[in-house]
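The complex appears here minus one protein chain, its other protein chains still in place.
First chain written, first letter: the chains are A, B and C, and each begins at residue 1.
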Amino acid sequence: MTPETILDAETKTLWLDMFRKLVRIRHFERSAFELYTAGKLPGFMHISIGQEATAVGACSALRPDDYMTSTHRGHGDTIAKGVSVEGAMAELFGRVTGVCRAKGGSMHIADFSQNVLGANGIVAAGAPIAVGAGLSAKKRGTDQVVLCFFGDGALASGPIHESMNCAALWKLPVIFLRQNNQYAESTPRTDYQGIPDVVEWAKGYGISAVRVDGNDVLAVYRAVKEAAARARRGEGPSFIESETYRWYGHNIGDPGTWRPKEEIQAWKAKDPIPRFRKVILENGAATDADLDAIEAEEEARLQAAIEAAEAAPKPKPGTALEDVYVDPDLGAQAIQGVRP
Amino acid sequence: MTPETILDAETKTLWLDMFRKLVRIRHFERSAFELYTAGKLPGFMHISIGQEATAVGACSALRPDDYMTSTHRGHGDTIAKGVSVEGAMAELFGRVTGVCRAKGGSMHIADFSQNVLGANGIVAAGAPIAVGAGLSAKKRGTDQVVLCFFGDGALASGPIHESMNCAALWKLPVIFLRQNNQYAESTPRTDYQGIPDVVEWAKGYGISAVRVDGNDVLAVYRAVKEAAARARRGEGPSFIESETYRWYGHNIGDPGTWRPKEEIQAWKAKDPIPRFRKVILENGAATDADLDAIEAEEEARLQAAIEAAEAAPKPKPGTALEDVYVDPDLGAQAIQGVRP
Amino acid sequence: MTTREIMYREAIRDAQREEMLRDPTVFLIGEDLRDPWGGTYKATQNLSTEFGNERVLNTPICEETIIGASLGAALTGLRPVAELMYFDFVMRSMDAVVNQVAKVRYMSGGQVKVPLVIRTQGGGGRSSAAQHGNSLEAWICHVPGLFVAMPSTPYDAKGLLKTAIRMDDPVFFIEHKLLYMTKGPVPDEEYTIPFGVADVKRKGDDVTIVATSRMVLFALEAAAELEKEGISAEVIDPRTLVPLDEATILESVHKTNRLVVVNEGVERCGWAAEVAALVQKKGFGDLDAPIERVCTRNVPLPFQPDLENYVLPSVADIVRAAKYTLGKVE
Partner (left out) sequence: MTTREIMYREAIRDAQREEMLRDPTVFLIGEDLRDPWGGTYKATQNLSTEFGNERVLNTPICEETIIGASLGAALTGLRPVAELMYFDFVMRSMDAVVNQVAKVRYMSGGQVKVPLVIRTQGGGGRSSAAQHGNSLEAWICHVPGLFVAMPSTPYDAKGLLKTAIRMDDPVFFIEHKLLYMTKGPVPDEEYTIPFGVADVKRKGDDVTIVATSRMVLFALEAAAELEKEGISAEVIDPRTLVPLDEATILESVHKTNRLVVVNEGVERCGWAAEVAALVQKKGFGDLDAPIERVCTRNVPLPFQPDLENYVLPSVADIVRAAKYTLGKVE
């Protein structure tokens, strides 16, 4: 990380906003983990603690009208792009106030008001959708870009290749960002990847490709910012390999303790949050007290969100039949069954 | 082509065998085209005239016990690997003597006695099968290799990437050979490929990758021979880009005249058969008369095959219900329906 | 109303053309759509010439990404009409069609609409063997979140496709390779056909035949043969499989008391089973005989024409099934 010495007001604001989002996600994920473990949240849940700098650095480099697709491990990504903790938390609780009205849950958080096109339960499924959003931006003549998050394990699957080829061919404003947290469920790189160096491989598509320290929020920010600028200039897609780590297991239920202790410890030592705090302080962008205040604000907001979510009503069972189709009559005709 | 000056007997035999196969395929394809056009052959048919050197060079570099997967345009590939013109022609005619008992037809020629695992109607579908055959060879401790043919257009599809990654990861004896005949149906490279250089891209998988003149049967032979040797030594997969051209349209029905006349002419001038004939003559491997005799033999054999096929019985309609399952009783139970 | 005789594929082409003229957000995407090729079954001919290569986007061979990208475009303000060259190739895009296109509205709690049409063509009869002649409508109808259309005539094809392109829900639109060259009258004036409304292609009293796509033509031929034997068959084309116009079918069975369902999909777990299950439930008291299914036999499609004909439903099979319901076959 190159220390920035003279900080303008804009940078300060940006940094504090990024710090706030890092903290927001960390708190959210910690609480989600605890609430789930306490039996309060249903479904499957994949926690991204340790990876926050990648989510926040990347999304902070976007404009609000840019698009984003995420994965099954999408809490951090979607919050970084603008999903409210209130809406997300209520969704995890399965309440009517959930951002997806309790239909989606942890793996399917989407918020079209924030151009979050969706987390996704299916590995690599976001990539073709991102290509389509990029195509659409280009066709509509906007300079919106699309950020496509996917995991290290996802790279082995067909849609990533198809999507990178199409995006390169059509010079689409898509940023393929691989969140390399070192494992696909239980599977390490040695078991899922023949490709020796994904950055070199990605260059094979004729696109810009770089590797960044995914625990350095500023490094991720810069890489995405550059990729977005290229995309807006019509120079097509980019690939970013962001090296990071998930502290927890693959999902809640997996303690993740099958990984070497030293490895986990080494990565915890690279915790992106204290690291960025140090940069902020060293550069005089804020004081410890400022940052503590942000943390406290976020924690308070989150606790309020949790309380609100818990207090919110559960959906009525019959509402399960809503939201399938736009057309009310044809939809009703299509949904009706014969169950007595 | 480096002229070989001192030819040993083995090389002479090989060359004459390759010449014979080139001619065999050319004659077969010409006849198939004519018979189809005359309304004698049903189904869809994709002619590979112009590409024979790739099929023959590649398959001649294999051992009989090596495996091969091919594509919808598989007449040449499968005959080069050992399918008889009798069995193939009877298959095109839809006769009981067909190599697939008239169940498969042009797009599905398979001959497991020759380790031809099948042509395939689905683009890129042979690649995963080739990976599995390679895995099997490795597991069984043989030094068999697998040749996986696919088209230039196929490279854009997911299974190619998945298969190359797996083959590289598991160091499998698979040779991925791209028959670049310049078009995917009507679509030229500019419309299907973002990748600037597929050989460089393939190197991204950490495997050996070369480009060869696909109309030079010896060049193809050497490239595959080397790849096979590496594979047998346990050094894993290879990628070969073989540049060639199909003279005819995508399928019979498409005259292919939407391509620039000059382009077609330029490629016809590179006809692999006269070219190889010249090499044979220049190197004194045979005389013109020898080669003419081979041509005549092949033509006679083909004509006999056509006559035999035409004379062979069509399958009885009810045999359509055979060959679905191995188990006769369970199979019959599974197939029976309610149609009155 | 003045009409012209046009081919089914022209009807499909014209529907796309008119909707592209009407709405600049409509665009086409798929393999080999561009002129002079104009689509492998020529259903997009001249459109790239008229509208340009941007609005008729020729793609690489990557069905999963074609459909996924169409979804991405539909979610962000456009109205894609995607072509899968063969119904069989939907298998390469099944996740995109089913897990993404059909479900994103639901999973997001109704936040978005998905104005997306996926066109494809299925069916056998061309000796195209096991991988190029499947009729997979049962799979698609099994997926909540999609509407499914399957027209049998140029008139229905044009009117339904125009409706589909204007809809805000995803539509899976199934054509038939052996219908493209069939002709029929189509009005010069603009028209659309609503989803969920069956068309009685022939009135009759003795037996109801429900048929789809090319099988409607077979059913009409069968009805003509049955007539010679004094049997009056009613032929119903549901036109859209989802939603299904149950009322028209049930009314007919109420009158005829007999039902034959003809569908080119494989019999086991095919679409005809759904219709039979529905009608035995809702029209139980009306049935004088078991509902007969005439479908493709439970084997892959063979290459050789005699074998293929044996496996596919035939006019004779429909005639026999109808007579069977009337007790006129032992």
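In this section, contacts are C-beta pairs under 8 Å (C-beta built on N, C-alpha and C of every residue); 3 or more make two chains touch, one makes a residue touch a chain.
What you see is a predicted model; the values in this text were computed from it and never measured.
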item: Shown chains touched by the chain that is not drawn here; value: A, B, C
item: Residue of C:T25, C:N46 or C:N99 in touch with the missing chain, whole complex considered; value: C:N99
item: Option touching the unshown chain, where B:A53, B:A80 or B:A125 are the choices; value: B:A125
item: Subunit C, residues in touch with the chain not shown (by the definition above); value: 88-92, 94-95, 98-99, 102-103, 106-107, 129-131, 136, 138-139, 141-145, 242, 265-266, 268-274, 276-278, 280-282, 284, 287, 289-293, 298-300, 302
item: Interface with the unshown chain - residue positions in subunit B; value: 67, 98-104, 108, 110-113, 117-118, 120-122, 125, 127-137, 139-140, 146, 158-159, 162-163, 165-166, 169, 322-327, 329-331, 333-335, 338
item: Residues belonging to subunit A that touch the chain removed from view; value: 42-44, 91, 94-95, 100, 102-108, 120-124, 153-154, 156-158, 184-187, 191-193, 258, 314-315, 317-321, 324, 334-340
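Basically, only the chains that are shown with their structure count from here on.
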item: Longest centre-to-centre distance from subunit B, chain (CA-based); value: A
item: Subunit A-subunit C separation of Cα centroids, rounded to whole Å; value: 40
item: Rounded Å distance, subunit A centre to subunit B centre (Cα mean); value: 45
item: Gap in Å, rounded to a whole number, between the CA centres of subunit C and subunit B; value: 36
item: Numbers and ranges of subunit B residues touching at least 2 other chains; value: 156-158, 191-193
item: Residue list for subunit C, restricted to those that touch at least two other chains; value: 59-60, 62, 64-65
